[in-house]
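Every protein chain but one is kept in place in this view of the complex.
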């Protein structure tokens, strides 16, 4: 996950340079979509781990309800993108 | 736009630290959604400028067709996030 | 949920009429976004019920792994919209 995040950080810096260099808007937009896709992958990876471990453990501790509410709020934000 | 991008870069670094510190997944996901929303704003700002300037100039140079195709491809990628 | 779905069905029929009546594109697009938002609500409602009931029951039957994989695939499709 850290490698992906560092790569995303580098991609964002790259977009800054493109804007500095007044690169063509469509090319910059293409890079932004690539960062969006990469962030989605990180988010889905985190969510997957959360479902398999935190939510499962929470169920054993009788905390299913609050864990489900938290999980669904996170999924809602990801679907609405913010 | 550069200020927004630098802030986004800082947010991504912040997410790296959260993962390093083994912070709760839901909190990290909340930050990722915030970055997604911020990137969307940058993308919409770029697209707006592109429509008002590049597409308009392209129309005067008889390049409407290719500009429209490019624009729609960019919108499609943004809608599909990648 | 059935009421929401029937309303969405009616909204889609309404969009068909708008296209038939050659209504202004932006107005039709506004209706499509409204249907998207309504469908998201139905999807999140279904997902919420699935997490609270099916996934919880599956955990008791030792099926956490397959249920988590299914859940995450569904979330991925909803995020990518298809």
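As written, the chain order gives the labels A, B and C, with residue 1 at the start of each chain.
Please note the rule applied: a residue touches a chain if its C-beta (ideal position, glycine included) is under 8 Å from a C-beta of that chain, and two chains touch if they have at least 3 such contacts.
Because the structure is predicted, anything quoted here is derived from the model rather than measured.
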item	value
Hidden partner interface residues of chain C, rising order	1-2, 5-6, 8-9, 12-13, 15-16, 19-20, 24-26, 28-30, 32-40, 42-43, 46-47, 49-50, 54, 70-71, 73-74, 77-78, 80-82
Absent-chain interface as seen on chain B, which is shown	40, 43-44, 47-48, 51-52, 55-56, 59, 64-65, 68, 71-72, 75-76, 78-80
Missing-chain contacts mapped onto chain A	79-82
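Here, only the chains that are shown with their structure count from here on.
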item	value
Separation of mean Cα positions, chain C and chain B [Å, integer]	25
Multi-partner residues of chain A (at least 2 other chains)	40, 43, 47, 71, 78, 80
